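Report on the following structure.
Some chains omitted; the rest stay in position.
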Amino acid sequence: MATTGVMRPGHIQLRVLDLDESTTFYKDVLGLVETGRDAAGRVYFKAWDERDHNSVVLRQADRAGVDLIGFKVKDKATLEQLDKDLQAYGVATERVPAGELLETGERVRFTIPTGHVLELYADKTDVGNGQPYTNPDPWIPAAEHGIGPHRFDHCLLYGPNLEQTLELFTQVLGFHLVERVLMEDGKSLLAMFISCSHKAHDLAFVCHPEPGKLHHVSFLLGSWEQVLRAADIMSMNRVSIDIGPTRHGITRGTTIYAFDPSGNRFETFSGGYESYPDHQPITWTFDEVGPAIFYHDRKLNERFLSVVT
Amino acid sequence: MATTGVMRPGHIQLRVLDLDESTTFYKDVLGLVETGRDAAGRVYFKAWDERDHNSVVLRQADRAGVDLIGFKVKDKATLEQLDKDLQAYGVATERVPAGELLETGERVRFTIPTGHVLELYADKTDVGNGQPYTNPDPWIPAAEHGIGPHRFDHCLLYGPNLEQTLELFTQVLGFHLVERVLMEDGKSLLAMFISCSHKAHDLAFVCHPEPGKLHHVSFLLGSWEQVLRAADIMSMNRVSIDIGPTRHGITRGTTIYAFDPSGNRFETFSGGYESYPDHQPITWTFDEVGPAIFYHDRKLNERFLSVVT
Amino acid sequence: MATTGVMRPGHIQLRVLDLDESTTFYKDVLGLVETGRDAAGRVYFKAWDERDHNSVVLRQADRAGVDLIGFKVKDKATLEQLDKDLQAYGVATERVPAGELLETGERVRFTIPTGHVLELYADKTDVGNGQPYTNPDPWIPAAEHGIGPHRFDHCLLYGPNLEQTLELFTQVLGFHLVERVLMEDGKSLLAMFISCSHKAHDLAFVCHPEPGKLHHVSFLLGSWEQVLRAADIMSMNRVSIDIGPTRHGITRGTTIYAFDPSGNRFETFSGGYESYPDHQPITWTFDEVGPAIFYHDRKLNERFLSVVT
């Protein structure tokens, strides 16, 4: 079978400081579609072109950051097999019952060596992308509400133990290494970009002493012109832009980094090449970390390595 | 494992009427990179951003058309397994020895119910995309030679027996159905678009009485602006444009159809959504075949269903 | 003074067959802003980025077409001088009192040799573009309502006597010839594109036996991507597209031609070069009229020369 195992990042649960303010932001500025609220007070969103019920879940908390990231797997049998594989590899897993997250099936939860909580799941209700499955139009008015990304695409996580994490993702979860940045020693991983598909990255990590931190959650746009439109909308709404519009050397994507009202960094990006598992990974040396991250400026800004939630 | 089995379309061998004229066309107008010639007189090309040695092979013949399409599989073990699976399914296969096609490993060849010759292979020499694997730039000058597509992306084949073909691809080769067009009876397949990845299509078929015909071979561009540039370059070089720039309803891609000097139709396109195997396929009814194919004109031109090679 | 005399096309009054249907079309599909209705039942519109009160005026009638086109001149003194110049040149003029057209000053009206009614005026109320004149944003939400062109840009008129018309515009009204298409005789004008600014055209004519006909009224978009969006919106709303997206050889603009509900052709376009009066005009020979008009197809469609209102 051509696409098996882990298919894609499916949901991310973010902590926000003020749920009302954040809900307005994710709905009207970022332009996600609110799809539900649960008894725990969490607010659920999807991007307009996603078909599953939710991809972003907001939870009110006293500090910002990420609670968990969920990956959708091919089917229930795959979920069972991956759970066994994880345990066989020595990773403790637990089950979260279906429905704990709205419209989402049973999840296999585990913590990776960087300290982040990951989940696998096989089922989430198809609520469609606002178009029928018969004779659809290519886009819908909701695509132009706020920034209007097509989907939750990936996230960049900060934490320790990148080598062990890479081993786990490649040997158990079927990811392949797409690009990496090396430390000054020319061997250790400063950063890695990994894929379970032919996207240039489904997940990325930067080496960081504190575990479980979020650098950014990323949303896909349709074009470089949509990146400009996103930057304009950010400015109109006084969103704090970290950097961009610019291009990444890594993945080639064109991008903006900005902050949500709680200080969680998010990215709206477009483009990037396709990576297949037979492709030799790309390596960036420590002295070229500048263009690797910000291809035009050719140097990191001070916030890139220090500001995380 | 997340990406397994058949990974992607890897090569297509086209028949051309005048090899010199066609070589100039594919090199200087379409903007592929010539990578070799073999003892049989075939000329090999790759798109600038492809890493494998070849993706388009031209063979002089007295009629235009397609000889064969090759798909790259994950590895040698996958190749052996798929060969066994095909035979078990009742498909006769044969082996083509490594090297018969330049820089390409052993191939498993078979004919599908539409009458087309397909091949699977696990190895093709990585000659790179003109950039080092360490600290690369996002693109290279060759990207601007001629139209300069990023890669050979897919092809659309005309032939009979679409239902059997779909069964073979989904049950044996791991493809999933992304979109389909139904005949007037509301049941039979007029056309189908299938994927072995999360591309909107890795291969497509239209129902046609004569087996083994080529509607078009398709090349990926980076943006809608590159589609415009391609149309301009076609006009500058008096390339016969069939239709476009326009948008497909199916896959949402933006596109131009045009003809090579032998009358083989090719497409240069950009965009399209991502399709995962858990996504419900999209269906187009017979009365909406116009916008399905040409979304802006909302009707087929006379050539779409009749001119093939 | 650098910009003097006639500044730009300012308004066009179109005849439509069903005012309600047309109002909905111009407002919600084309995306103009309705700015008023007068006692005569006319409906007034402006494009979002125009500052003057109106640029498109619809009048219900039993046949479609154009009533008149108005050009704004620098100031009242210019208006008086141009009236004298026209009369001295032998053109009969009449005065239309201020207010006959809403929020519009006195107009000097005359008929040109092609049989079209033109007007000059110096005053139209500035109602702004939806942004303050202090610290504005670059665009506003209304820019995304419907197709949302930036402005009424020019029109293409069909009628006889192009040579005399060119002489009038260049010798009296300060226009310069930017491009022209010659008849088979290599001398007579088949078409001409003239400018009173450094736009590639502020007005255009095609030679036609019947006087006073409208080929199309044209609206400016911001980019080629906006041209794609316009074509998508046309298809979503079942607007009849004549041709496009494509590029003109003349002016280099990227374009779509389509029809309003009454059969009046309109254009939404982007781009084109800048033309100054010291630039030598560009000439297209009769055998190249195909790429001159539709650069990609390199041939006229049957409607271009025959369908006018």
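Couple of notes before you dig in:
For reference, chains read A, B and C in written order, and residue numbers begin at 1 within each chain.
Here is the rule we use: contacts are C-beta pairs under 8 Å (C-beta built on N, C-alpha and C of every residue); 3 or more make two chains touch, one makes a residue touch a chain.
Since we're looking at a predicted model, the values are computed, not measured.
In this structure file the full complex is assembled from 4 copies of one chain, 3 of which are shown.
As a convention for this text, only the chains that are shown with their structure count from here on.
In terms of inter-chain touching, the protein chains here all touch one another pairwise. Central chain assignment: B. Criterion: smallest distance from chain C-alpha mean to the mean of all protein C-alpha atoms. Relative orientation of subunit A with respect to subunit C corresponds to a rotation of 180°, obtained by superposing CA atoms and rounded to a multiple of 5.
Residues touching across the subunit B and subunit C pair largely coincide in numbering: over half of the numbers involved belong to both copies. Note: centroid distance subunit A to subunit B, computed from Cα atoms, is 31 Å.
Inter-chain centre distance (subunit A to subunit C, centres taken as mean C-alpha positions): 48 Å. Subunit B and subunit C have centres, each the mean of its CA atoms, that are 44 Å apart. Shared contact sites, meaning residues of subunit A that touch two or more other chains, fall at 137-139, 223. Listing the residues of subunit A that touch subunit B in their complex gives 1-8, 49, 51, 72, 74-75, 126, 133-139, 150-151, 173-176, 195-199, 222-224, 247, 249, 252, 271, 273-274, 276-285, 288, 291-292, 295. Residues 224-225, 228, 231-232, 234-235, 238, 241, 244-247, 254, 256, 291, 295-298 of subunit C are the ones touching subunit B in the complex.
Put simply, subunit C touches subunit A in their complex at residues 137-139, 144, 223, 225, 232, 235-236.
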